[in-house]
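Shown here: the complex without one of its protein chains, the others still in place.
First chain written, first letter: the chains are A, B and C, and each begins at residue 1.
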């Protein structure tokens, strides 16, 4: 419960508020000798970055990452990798009006209850800006997993949704859609919905699916650190996430054992993949498939009644820079957290490599 | 990723296989001076125990817990609490036939891939027998939370399900239903379904809902250890769980911000509770409400084709002692894991008590 | 600071009081497939056991260990290894007189201050009985390190002491001395001192040296988990230890750099070994040599003035069963803690095995 540290062997510790000097982190236990592809890291940061299109927050952050340690002549040294991303476009003035109001379904109220006061500028530590650090770290550790392909995509926005996992996806295919839904007809409907919502000043929820190919059988720990428990925790730690399911997920509740069991072929693969690539908390070599549900963005461009710290009713005139739907930008965050989980378990599994 | 340890401050470390001498655990960092209600612990163990009714596995385990340390004259001493539960009714002979076969949708295959071999008796460490230790520990630490009421219940078996959280539930109300569904008409339908499945030798999935009342605002850590992330991980670590959602959950994906936002009343409560009692990873004082999806039991009383460790096709003649549906017995497990999470965060929050 | 857990990857969690039902522990993350030599474990337990000779406490504990999990058909399974050692010879009646007195230089006073009350029987959790669990665990994990020889021995009792590390020692050589000092003339003098002290009802301190051969270069972590920092913490966690030094130790304070620097030979070894086998926190392939200082046993067979919990003066009439000097029995404890440290770092170093 080192609250700002993720992972056990390969750990990411993060810091930073929305409107401080910089956000950043420290990656520890990255093995020595890995040649870093810096462009690949920046690419993922850019996919999360605000201001990419009309559908995402117009906040203009260049999000240029600086590595401060742990890399020498382009390679990891085995020592901790410190990095920062400056907060270039912070406009504190935007937020002065909400200083004394609890925005509905934000963390203003709970931070005050927990800590006694809060950095109210842009949501402070509770801002999704923090996830830029995760994306940077995930894009780096992903390079430890050369044969693993992690691809997330938007499977639902509002009530527009796909029926099943799209196992054929690649990142480049996903990025052909402005909102990262690889099914063209759905992508089009989603765009229309967002256009409509933008006019109304409203927001909407969504779902991201993630497919991981190339994970060998044997990753995961059997009891409390089951691989899907670690993935679930990682996803639920992303801002606005309300649900997680692996493989058959909630659908499994209405299925019979005789239809749900995945029958083996003689090569150890299974005909169906209701397990989502994990049995007993350990990967079985099949594609790992999971879904992550996001709530609608709480900041909407409509006046809302709320209260302040004194318990007085106030009206919140929403201003600021926010997305009507968070899921297009959350795709690289889901991928990053997946990479962090897998790399950690990948190192842990080396314990079993020989006695 | 201490795989068999749960929690950070208040930790539970467990051991034990289905057919070893005993299962057990160590609870560390339970504060000194707590008077233990041993009967309350045994009651929860009994609720999880096999052989309670015709709907659960007839394996006959008395599940008598013995505390070996950490308690003196009925009170906790602040030192680690070690305890064991003997495996009284282990019939290894039952399992000799499956020694060389990988049971579909069990962990036999993945354990072999991870560790190179396995204790095949009764599923070894992957058996749900391990959860008896969790129930014992959870029932003890729950006593640290005197004003908190944790109540889980069956909300779905197969396609029979409730529409919404049943916030009025109590444990005694839940136990009035043989399968722990507090809605009488649904409970009856579920019983009929299970009767039918028992005849067919099939199994079915289900959902457990959990309502937690009395948690003060301020518990939870804002980034990676969000309270719902910790709960999600805890639930996903239970055998057969495939999904977790908090508050509005997957339903949030199809909602608009203007309807999903929880409007504050002047006392700090909210009119709706789509948040499920948690905002930004921190409790807000409302009821904490979440759902846990379970797959159908993989062991069915039907012959199944499968493979052995050599990759040869074999037919698995299912024998043994298993439930047609796991959710009635999983109710106290969900409660126990909830208690372990909350007690850990409760201790952690003391950091903020004064400087 | 999981107070009763030692190690990060390969963890030992312990429980048990002097006069409870049993003491025991859980070893987690021992790799699968290790064939266990149970006799080697019992041998080390026996070396720590009271009642071996006239110089050690006559408390008669058979100290028979029972493994409850994690081992199948003689081999580790990769799952947690739970074990217990019953407390066979507990005579609570012996301790009723000290129930209300704080024994000088024991932990009675501090436990009361920390926890508000204590299990006063035999020192409760503060008893050195707890170290039997460490010896059992150390003797098991030592088997993961086939080419490493860990040998501790008594180098000082009172003012009788050796001048330098005795690098030729083996356990069988050490055990030729009743008090585990491998230098025969010193061993004889020490025996005479202890005979004298036994008559006087007094106790004396001592020093244990430890030599570790066969550790490859590269173990240890550079900053906070320097190998000698981990060893030092491990040794200082043993009851009655007051000091730790590695290699040249406190002697280094009065040396010049020109004499202290260890000059390399072309094979990477060094002519001198002031480093004690560790540079920058990482093993360099030379013998690891360190010393551990123990205070005199606080329980003496002389009446002592002290106070009770009310702050009243009382006279403590010392009775019970105690050693005049703790170091002979502490030799296997030092070896066990060394093994636990090295095995943990050995697993951790596998991270670097390949990318």
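Here, a residue touches a chain if its C-beta (ideal position, glycine included) is under 8 Å from a C-beta of that chain, and two chains touch if they have at least 3 such contacts.
Since the model is a prediction, treat every value here as computed from it, not as a measurement.
**Student:** For the full complex, which residue in C:72, C:120, C:165 or C:294 touches the chain that was left out?
**Tutor:** The one listed residue touching the chain not shown is C:294.
**Student:** Based on the whole complex, identify which of C:125, C:180, C:329 or C:350 touches the chain you can't see.
**Tutor:** In the full complex, the listed residue that touches the missing chain is C:125.
**Student:** Which listed residue, A:42, A:79 or A:272, touches the chain dropped from view?
**Tutor:** Considering all chains, including the one not shown, the answer is A:79.
**Student:** Need a quick check: the contact residues on subunit B for the chain that isn't drawn.
**Tutor:** So the residues of subunit B touching the missing chain come out as 8-9, 29, 31-34, 78-79, 144, 222, 347-348, 350-353, 355.
**Student:** Write the list of subunit A residues that the hidden chain touches.
**Tutor:** With respect to the unshown chain, the touching residues of subunit A are 2-5, 8, 11, 13-17, 20-26, 28-29, 32-33, 66-70, 72, 75, 77-82, 84, 114-119, 124-125.
**Student:** Going by the touch rule given at the top, which residues of subunit C touch the chain that is not shown?
**Tutor:** Within subunit C, the residues that touch the unshown chain are 1-9, 14, 102, 104-107, 109-111, 113-116, 125-126, 130, 156-159, 161, 197, 202-207, 217-226, 228-230, 232-234, 236-237, 239, 242-250, 252-258, 260-268, 270, 274-276, 278-285, 291, 293-300, 302, 304-307, 311-313, 344-345, 348-349, 352.
Just so it is clear, only the chains that are shown with their structure count from here on.
**Student:** Distance between subunit A and subunit C based on Cα centroids, please, to the nearest Å.
**Tutor:** 46
**Student:** How big is the gap, in whole Å, between where the Cα atoms of subunit B centre and where those of subunit C centre?
**Tutor:** 39
**Student:** Which positions in subunit C touch two or more other chains at once?
**Tutor:** 8, 29, 32-33, 78-79
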